[in-house]
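This structure is in structure tokens; I'll ask about it shortly.
One chain of protein is taken out of this complex; the other chains stay put.
Chain naming follows the written order as A, B and C, and within any one chain the residues start at number 1.
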Amino acid sequence: MSELEREKVAPEVQDRIRVSFDRQGLMRHLGAILVDIEVGRVRIELPNRPELTQQDGYFHAGATAAIADSAGGYAAFTLFPENSAVLTVEYKINLVAPAVGDSLEALGTVLKSGRTLTVCRLEVFGISGEQRALVATGQQTLIRV
Amino acid sequence: MSELEREKVAPEVQDRIRVSFDRQGLMRHLGAILVDIEVGRVRIELPNRPELTQQDGYFHAGATAAIADSAGGYAAFTLFPENSAVLTVEYKINLVAPAVGDSLEALGTVLKSGRTLTVCRLEVFGISGEQRALVATGQQTLIRV
Amino acid sequence: MSELEREKVAPEVQDRIRVSFDRQGLMRHLGAILVDIEVGRVRIELPNRPELTQQDGYFHAGATAAIADSAGGYAAFTLFPENSAVLTVEYKINLVAPAVGDSLEALGTVLKSGRTLTVCRLEVFGISGEQRALVATGQQTLIRV
Partner (left out) sequence: MSELEREKVAPEVQDRIRVSFDRQGLMRHLGAILVDIEVGRVRIELPNRPELTQQDGYFHAGATAAIADSAGGYAAFTLFPENSAVLTVEYKINLVAPAVGDSLEALGTVLKSGRTLTVCRLEVFGISGEQRALVATGQQTLIRV
């Protein structure tokens, strides 16, 4: 899907996604924010706070992966017909740099949307002022149910 | 590593692991408990609470994966010489059943411990009373630094 | 699935698997042998030959992974009803030691068999006389079609 094809999803799909996101107790507990919903691509932000750290003060890989997983799941969801739901089958994630910054930004992008299965690319960036550095990259398989 | 070879790790290594775990803001924020440290195997428990859910009330995959990742990391750590640290390079996890139960139990087990890299098996079980059901299974690569 | 539950699969299922295996041009081209078919577990052997090497003379990761993938696929197949087929959705494999030996032995074991998806553990051993060393370990997702 090229940049040019990107478009905002229909308001009712946006609503369903926002309602679903708001029901995710973990996203609220972590402080994650659903910032952008496009067709086949969703962006989630996670502001830094001491509750999200690992032993050295960086973002914990668990926090990094949690927002990546949710971003991919909702990206898949934007391409589904009504009355369907999405479950993560599996994902794989490489933590390529220490996850530091004022916030993390997770980007889930649909690579392939099939009838039953969807494959997403997952990327997480550490944001510090104007700086944006890749901290994690992964791939996710989802199933429509 | 067979069951027979399992043994409690030296008290000073246990201490280093518990100190490190206590410094993980995310584990505390989630309510995770480090329950067992053996040579090459660590167990972490996560009692159920509304702050850990996804949209349908199950444990969020992000919570499931976070304790699996930490369990694997500390399992690797039990086999390292002093003054070394461990970082997760990557992991892959399959969510094989809805993560339900009174609590989750993550088990990280070293499959291969090399000079630089360690590979762990990750398993997460949903515990409901006497019942114990596999909800996630994965594989993790760690690096000693 | 415990060791005790392991059993030979029905002769007609064995036949379907052997016919399918024999139709895999790649397995024949590599010289792979289907050595054992149990319920939820299949073993494939690959004798060493110069046609299977990487640049240092070890088995190429591509050969290692190819027999692991086939072993997992047929392991899943043993649990399927008639008239179904199996496709690999994805797999992840760690190459934990140089793949050396007189032959490789790949073991695919079903960890979870669902209605649509099956998850297998993949293990590959290097066999040298009496020695048997783990050279690769992985996890695979398959879909029934």
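Rule of thumb we're sticking to: a residue touches a chain if its C-beta (ideal position, glycine included) is under 8 Å from a C-beta of that chain, and two chains touch if they have at least 3 such contacts.
No experiment lies behind these values; they were computed from the predicted model shown.
Considering C:Val42, C:Ala65, C:Leu111 or C:Ile127, the position touching the chain not shown turns out to be C:Ala65 (whole complex). Annotation: of A:Ser20, A:Thr78 or A:Thr137, A:Thr137 touches the absent chain (contact as defined above). For subunit C, the list of residues touching the undisplayed chain reads 20-21, 23-30, 49-55, 60-63, 65-67, 69-70, 87-95.
Subunit B meets the missing chain through residues 89-90, 92, 116-117, 119, 141, 143. Contact between subunit A and the unshown chain involves residues 92, 94, 96-97, 111-112, 114, 119, 121, 134, 137-139, 141.
By our rule, only the chains that are shown with their structure count from here on.
Rounded to whole angstrom units, the spacing between the C-alpha centres of subunit A and subunit B is 23. One finds 34 Å separating the Cα centroids of subunit A and subunit C.
Look at where the CA atoms of subunit B average out and do the same for subunit C: the two points lie 28 Å apart.
Annotation for subunit B: residues 92, 94 touch two or more other chains.
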